[in-house]
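If you scroll down you'll find the structure; I have some questions about it.
As you look at this complex, bear in mind that one protein chain is not there, while each of the others sits in place.
Here is subunit A:
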Amino acid sequence: MTDTILEVTDLGKFFGGLRALSGVCFTVWRGEIFGIIGPNGAGKTTLFNCLSGALKPSTGRIGLDGRRIDGLHPHDICRLGLARTFQIVRPFQGMTVLGNVMVAAYGRHPATADAEHHAHEALRSIGMAHLAHLDAERLSVAEMRRLEIARAIATEPRLLLLDEMLAGLTATEAAALCDQIVALNGRGITIVMVEHSVPVISRMCARSIVLNFGTLLAEGTTQDVLRDPRVQEAYLGSAA
């Protein structure tokens, strides 16, 4: 018995003549870690932008827990339980690490003391508690990535979209982050992750989709998807 948390139907996004996404359909099940792979420019970030409301889709519909969310404001979508991180990190530079996370926590905890408490929790769960009072601009790349995640989980999401969190990290840093992602999933947060590394996706995600030039190449179990000849040709072939 599977239960759908995210349902994407015929999603399209056009920038002038460029079809960044077209006819994309897939379903994410509650509780899973779902993978999205595809070459550079395939439309993965554009997909996240549409899901989170940063961009208005040109066609199609997006359902979160059976509720239609396409066309809503990003802050409303966040409130409904969908959070995302940014591939290019976007810390609030003029604030501390704790302040950054408090902004996210305030959404469900309007009182400052509560927000601070929950922000601390979020930082602790991602192993950043000791950095709470540092200025956000002084973090390393790996720490900025974790700050992105800390902020996202401080919004208390049911569904978390992670956009290339592992790119540019050392093997140790990446392994630690993967463990933390699994731990978050263990706490009941459904995760959709975009990643270039095929080994990481095949290890972490039972099911995946592959995007290429804005269209869906394959959907299914990660094993099957990676074996698909079209995927081999379009993605693995060119990457190898």
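Note that a contact is a pair of C-beta atoms (placed from the backbone, for glycine too) under 8 Å apart; a residue touches a chain by one contact, two chains touch by 3 or more; residues count from 1.
By our rule, contacts and distances are computed from a predicted model.
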- Among "Branched-chain amino acid ABC transporter permease", "Cytochrome c oxidase subunit 1", "Nitrite reductase (NAD(P)H) small subunit" or "phosphoenolpyruvate--glycerone phosphotransferase", the UniProt name of the subunit that does not appear here: "Branched-chain amino acid ABC transporter permease"
- Task: Based on the whole complex, identify which of A:T45, A:T155 or A:T190 touches the chain you can't see.
- Result: A:T155
- Taking the full complex into account, find the residue in A:K56, A:H75, A:H117 or A:R203 that is in contact with the omitted chain. A:H75
- Contact residues on subunit A toward the hidden chain run 52-54, 73-75, 78-79, 83-84, 86, 90-95, 99-100, 102-104, 106-107, 110, 112, 115, 135, 151-152, 154-155
